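Excluded from the complex is one protein chain; the other protein chains are retained at their positions.
Chain naming follows the written order as A and B, and within any one chain the residues start at number 1.
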Amino acid sequence: MSLLRGRTGRVARGTIGALALFAVLELLTRAELVNPDYLPPASTIVARTVEILGDPAFLGNVLGTLRAWAAGMLVVVVVGVPLGVLLGSSTRVYTATRALIEFLRPIPSVALIPLAILVFGRGPAMKTSLIIYASLWPVLFNTIYGMHGVEPVAIETARSFGLGRLQILRRVSLPSAAPFIYTGIRVATAIALILAISTELIAGGGQGIGTWMLARQVANQQQYVYAGTIVAGLLGLVINAVFVAGEKRLFSWHPRQREGL
Amino acid sequence: MTDTLLQVDQLTHTYDPDGANPYTAIADLGFTVDRGQFVALVGPSGCGKSTLLRCLAGLQRPSGGSVSIDGAVVDDVPKQLALVFQDYNRSLFPWLTVHDNVDFPLRHLGLDAGERDQRITRSLEQVGLTAHGTKFPWQLSGGMQQRVAIARALAYEPAILLMDEPFASVDAQTRAELEDLLLDVWRQSRSTVLFVTHDIDESVYLADRILVLSGSPGTVIADLDVPLGRPRDQIETKQQEAFVHLRAEVARLIQHAKTGERDRTNQPAR
Partner (left out) sequence: MAATAATTARAPGTGGRAGTLARAVALRLSMIVAFIVVWQLVTSVIDSFFFPTVTEIAGSFWDIWVAGPEAGQNLSGQFVPSLLRLLGGLGLAAVAGIAGGVAIGRSRTVREYVEPLTEFLRAIPPPALIPLFLVLLGIGDSMKVLMIAFGVVWPILLNTIDGVQSVEQLYLDTGRVYGVTRSERLMRIVLPAAAPKIFAGLRVSLSIAVILMVISEMVATTNGLGFQIIQAQRSFKVLDMWAGIVLLGVLGYLLNTALLAVEGRVLHWHHRTSRRA
């Protein structure tokens, strides 16, 4: 029993759980309760997943999604963070921006896909612009919120030691706000991915996972649709894992108040 | 005429017995408590007081020895017991009003609503919180919250009231008030109280008997009678020679227990 303690135990149990589910699914799907064309055996899906991971056409589409995602995120960070820092330094601006964001937030960015199609056509520019619009808000807002929440006592202490405004910004405000800014960026990466795939499903927008999956569905290649979904999940997992790991490394000093997600 | 209510025999408990760092919190702990007595348990930090209480309350099964209440060995949580924790603000349920918090343990005692309400009203009265029944814990001060916890234990009408440093987290003034309140309530209800504390003054002021525990592994090193009359008074009683004397003796015993523990090589002092 002591073998199953601690970290190895957790990994072992997780693997057992996954394998158990796989076995159950395999049995159910092989029993052909549903038309195997629509619900193929689990093992076949796994085989297809491996297959497409080596398929340059598919990978090209994945890259298409990632390119738009990365371009959008880059713009969002480069524009959003400095803007947020600027706006966050005043309480008035903070309150006003909050009101504005709350006003615009109920409109889901995906609802603007048709608008983007009208304005930008169906190319990659449309995809990237929507990603930027949707991902900007969490970054902007979290940055403003982080800047606003800097402990006034900390700032006053720095000032009493003779630090100038710029120095206080660099050495007190930014490090203090950094965890929040980072969280905003992390949330934005997930939103960016959602927007990227949504746009691909509805408007095409060049190469992308969404485009590829929809094409497979239309062509009745159901097994590949399943495989594509799994890869999309892996993509989401990897992106999230990278950013969570980064958060742990950069901000191990921060007392994390976990509330919900 | 004595009447043994609680009997503790050679109680022992070791944490992580087969693991890398076994830690014996209490060893061969034994004592008896008579009906209606007020017994204080004092000891240095880390003497296993919490472990002892958890074993008494049935929250933990000891590695060795036994606890008996009214002759019956305690296996699981005994029904005649109520426990008042130190962390009052985390033992009261924040989503219930004061009234509902006190009501909580009564719900499955098989009483009808009328009798439950009677008990609640009575115990709130005893702790002086009659007007606050509809309030929520966050609306009360620390001292008041602790009084609610006490009222909850009282309404349950337990044979034994276990209290784990209940006044440690309140300020000195509130503590004095709560001590006197407790003595009042104890006198009225004639229950048996086992009161754990690290405050020596408090133990002498409140108790009929003081059990001094050694450092880890905890065991009883002294069983002292408190020769002070009742009712007690915060100022008068504490001026008496017997009080000062007893207080010093307990302090000396604990000091001794601490140094004795440091000399021991097998367990590091906590």
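Following the convention adopted for this analysis, a contact is a pair of C-beta atoms (placed from the backbone, for glycine too) under 8 Å apart; a residue touches a chain by one contact, two chains touch by 3 or more.
For clarity, every value in this text was computed on a predicted model and none was experimentally measured.
K.L.:
Among A:68, A:136, A:177 or A:193, which one touches the chain that has been omitted from the display?
P.N.:
Counting the whole complex, the residue in contact with the absent chain is A:193.
K.L.:
One chain is left out of this view; which of A:58, A:145, A:180 or A:226 touches it in the full complex?
P.N.:
The missing chain is touched by A:226.
K.L.:
Can you say which of B:83, B:120, B:220 or B:257 touches the chain missing from this structure?
P.N.:
Answer from the full complex: B:83 touches the omitted chain.
K.L.:
Could you list which residues of chain A touch the chain missing from the display?
P.N.:
On the side of chain A, residues 9-10, 13-18, 20-21, 38-39, 92, 95-100, 103, 105-108, 110-115, 117-119, 190, 193-194, 197-198, 201-202, 209-210, 213-214, 216-217, 222, 225-226, 228-229, 232-237, 240, 259-261 touch the unshown chain.
K.L.:
In the whole complex, what residues of chain B lie against the chain that is missing from view?
P.N.:
57-59, 77, 79, 81-83, 85, 87, 89-91, 93-95, 104-105, 107-108, 136-139, 156
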